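Shown here: the complex without one of its protein chains, the others still in place.
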Amino acid sequence: MHKVDLSKYNMRSDLIIEDTSKDFTKESYQEKDIQVDYIQLDSNNTLKKKKGDYITISFNDITDSTNFNNVLSVLVKELKRIFKLTKIKDNDKCLIIGLGNSKSTPDSLGYETLKNIVVTRHLYEIGDVSKEYRNISILEPNVLGNTGIESKDVILGVVNEIKPDFIIAIDSLAALNIDRCQKTIQITNTGIHPGSGIGNNRGEISKDTIKIPVIAIGIPTVVSSAVIVNDTLNYLMKKISYHKNNYAKDKLINKNNLNYLKEKSNLSQEEKEELLGLVGSLSDNDRNELIYEVLNPIGYNLIVTTKEIDFIIDKLGKLLGEALNKSLNFDLQ
Amino acid sequence: MHKVDLSKYNMRSDLIIEDTSKDFTKESYQEKDIQVDYIQLDSNNTLKKKKGDYITISFNDITDSTNFNNVLSVLVKELKRIFKLTKIKDNDKCLIIGLGNSKSTPDSLGYETLKNIVVTRHLYEIGDVSKEYRNISILEPNVLGNTGIESKDVILGVVNEIKPDFIIAIDSLAALNIDRCQKTIQITNTGIHPGSGIGNNRGEISKDTIKIPVIAIGIPTVVSSAVIVNDTLNYLMKKISYHKNNYAKDKLINKNNLNYLKEKSNLSQEEKEELLGLVGSLSDNDRNELIYEVLNPIGYNLIVTTKEIDFIIDKLGKLLGEALNKSLNFDLQ
Amino acid sequence: MHKVDLSKYNMRSDLIIEDTSKDFTKESYQEKDIQVDYIQLDSNNTLKKKKGDYITISFNDITDSTNFNNVLSVLVKELKRIFKLTKIKDNDKCLIIGLGNSKSTPDSLGYETLKNIVVTRHLYEIGDVSKEYRNISILEPNVLGNTGIESKDVILGVVNEIKPDFIIAIDSLAALNIDRCQKTIQITNTGIHPGSGIGNNRGEISKDTIKIPVIAIGIPTVVSSAVIVNDTLNYLMKKISYHKNNYAKDKLINKNNLNYLKEKSNLSQEEKEELLGLVGSLSDNDRNELIYEVLNPIGYNLIVTTKEIDFIIDKLGKLLGEALNKSLNFDLQ
Partner (left out) sequence: MHKVDLSKYNMRSDLIIEDTSKDFTKESYQEKDIQVDYIQLDSNNTLKKKKGDYITISFNDITDSTNFNNVLSVLVKELKRIFKLTKIKDNDKCLIIGLGNSKSTPDSLGYETLKNIVVTRHLYEIGDVSKEYRNISILEPNVLGNTGIESKDVILGVVNEIKPDFIIAIDSLAALNIDRCQKTIQITNTGIHPGSGIGNNRGEISKDTIKIPVIAIGIPTVVSSAVIVNDTLNYLMKKISYHKNNYAKDKLINKNNLNYLKEKSNLSQEEKEELLGLVGSLSDNDRNELIYEVLNPIGYNLIVTTKEIDFIIDKLGKLLGEALNKSLNFDLQ
């Protein structure tokens, strides 16, 4: 197998948690079935990612109201942490930006979130607002393909006029793993490159370009076909590996044991080749590249989303909106 | 009847045609049942309106496709006239702004129009556009009450970043006359005060404030209760007046003669008082004020729109979108 | 003034409270600022209305969350009363019908309400539902102009297939009084004639036609121009009347005294004529007819709604949905 240029297949993830190992994790904890990982990168990090703080919240469900409230409570706590890490002050004025495209359901997370934000900046202008509320305004720059204008240019222009102290930007992301899709929230004070995960480059939105702190909140809502194929081959190897090692045990316990999902496949190289031939003999990276090489030239490396996306986006927009209202304002919890 | 301050009842119209007499009209013509009035005001005009050109197109219907196309053709012609009057050049870059609130049907004319615009600015950036298309981008600033940010500030910021050569701004207006509502298009190169007709003041959008030409296109979509009452009393006087003068004639012809609508009532002061008592004895202005005085303190001077507004806004958005595409681009007619 | 045929001007109200005097009221009470009137009509009632129970809830506001909850609590109580009056049993299966047109905002109350209903019938079919939940299904028949099918025919057909025990039908109504518009809920077990208030006749939906009890819940969302004019002339007379009688008192108290709204004008016939001439000399009914005679032939008796209708319909749909969920199910309060 010849070597391919990874970057040309856009295999860079929007999610730092998919790029990284335990080495960079400063703190991890679990609350009920919700996992939180806090990664801090310095300027010379080997991931070649921006210096700053990255918080990843992984959850299983928010469609049930108890689960929703559990995730909400963790999210509020972690938003407050990032505000502190970013040195946001209580009276700092916030501009919340909903990136993406309200007319494309999987890309409308920003729009759906903004619907739920309590806006107060205009009330501050006329002095008509109680102290528990922060000065908050919202902006929906829409996407280049719809407006002819880079999101970044709209944001920069508006920031120059209304001079907020910091920005919170909401965006839909792409994931490199099926089980992160719609089940992970990434919060970072390093800003974002809208669309970078799915191969667009619409201008960085960060303190470097906008001159004020930019906290980005992203949730992956799409994956590529190649991700689905690669994940499936991995699950296949994990499953065979697990069954090989736990054959006797499983007989005694239950059939639907999904523990293997959490473990690495420990098939030997020989076993992998037996199972998947040449494809099994490849390293993870090379196998991934091969799949891109098969799908991309024929236009079948589709960016896909789940059938239930309308329902999920509605729920996620409510979750983010409510969490922002609770973390940005005071004594409203 | 004591004298009231007119301005406090927001009786200023968004439509110059409602403020003005024939004296200021530079040109008028009729095409089928569509009336066009072109008014030119200089800087010392007695209307105390901004210096510039005002074109008013009055029509009866756009829901029938023949009528739609007739109005479209007049509108394209008049848009080209205002571009010429405003010295817009063929290669001037245009930013089209949809004012108003997409979530409030009667205020969503700008949003509905933008949906139908062919956007090209991003294609110009990459050189991928044929010569018949002008460089066009769009912006939807939304309203202060939703975003916490003045429309004007969003516009000014974006204009500073992307530097268009001129602006076209679309807005829903209020009318001072039932029969203008949803049946009049006003085009002017004097810019606009969004919401001025219904008592808000969200910052002037004009060459004075934005530093590039601003062509405003407005269509009244709402009236106030007071307008309905006042119009009805006027129709009543016209009807009585007409019947008095045409009693014999009407008997001979037909019953549904609506000619009287086009004439001024010529009831004598005495006859008006007989018909409407003290209320009839008032001047038009004073009667109007009286109605405001009755309705405003009790909160019943509602801003109302017609039941069919969703359908009408959709049609008007298509009309404006198509007319802008045809007048801004070249050889597409 | 010659006599006109009232019915030809569609002056029949959708709201029994607008038709009736205290004589028919069986019970009235006030809770906070919410007024409840329960009217019971027998088969020979002089109103020529259907025999049955009519409950009217009048409120001032539901946009504030405290007010919303106050109205909600009264509404739940009154829905339970009508269920009892209609002899609905706890295990009776309910079909909730959203009448009207989801694409026309003022006519979309039914659609917005259905969005908020907890549907269980399909869970009953598979036995997967807990006992607190009633067997509930929903149906949106849409309007004749959109589908080519009478609402009644859709309902009758579906009722024959799924055999519910009773129907609750939600509809937008027309009011004959500005201050009832969007501020009154009428509940009745006599069924409804969709659109009857605004001059359509799309087939009665009642126990007579559908053969099972039909509880109708209606909220007026539109009024006609004529209503606005008539109301304004009445307010004018009340205001003058009040000022005449309370001139001294008002000087001492406050200027914004709106008590007069609740009283009948007690101007003498002579005073009315002085104020409004011939128009003032007419009886309420004749004046009303005159206004219709002026507006109808020229097509200006518009059916209008308020500018904020999108926001209000959303709130009213939440109110009705939540109230139905709480009153139809058990132990969920």
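Per-chain numbering from 1; labels A, B and C assigned in written order.
The working rule: contacts are C-beta pairs under 8 Å (C-beta built on N, C-alpha and C of every residue); 3 or more make two chains touch, one makes a residue touch a chain.
Keep in mind that what you see is a predicted model, and the values were worked out from it rather than measured.
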item	value
Chains shown that the absent chain touches, full complex	A, C
Per the touch definition above, residue among C:Lys26, C:Lys51, C:His122 or C:His243 touching the missing chain	C:His122
Listed residues A:Glu31, A:Glu125, A:Glu161 or A:Asp179, member touching the removed chain	A:Asp179
Selected from C:Asn70, C:Asn142 or C:Ser225 as touching the chain missing from the view	C:Asn142
Positions on subunit A contacted by the hidden chain, ascending	103-107, 178-179, 198, 222, 225-226, 228-229, 231-233, 235-236, 239, 256, 258, 261, 273-280, 290-291, 294-295, 297-298, 300, 302-311
Subunit C residues that touch the omitted chain in the full complex	119-123, 136-140, 142, 144-149, 153-154, 156-162
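As a working rule, only the chains that are shown with their structure count from here on.
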item	value
Pair of chains joined by the greatest number of C-beta pairs in contact	B-C
Inter-chain centre distance, subunit B versus subunit C - centres from mean C-alpha coordinates, in Å	34
Euclidean distance of C-alpha centroids - subunit A vs subunit C, Å	48
Residues of subunit C touching at least two other chains	none
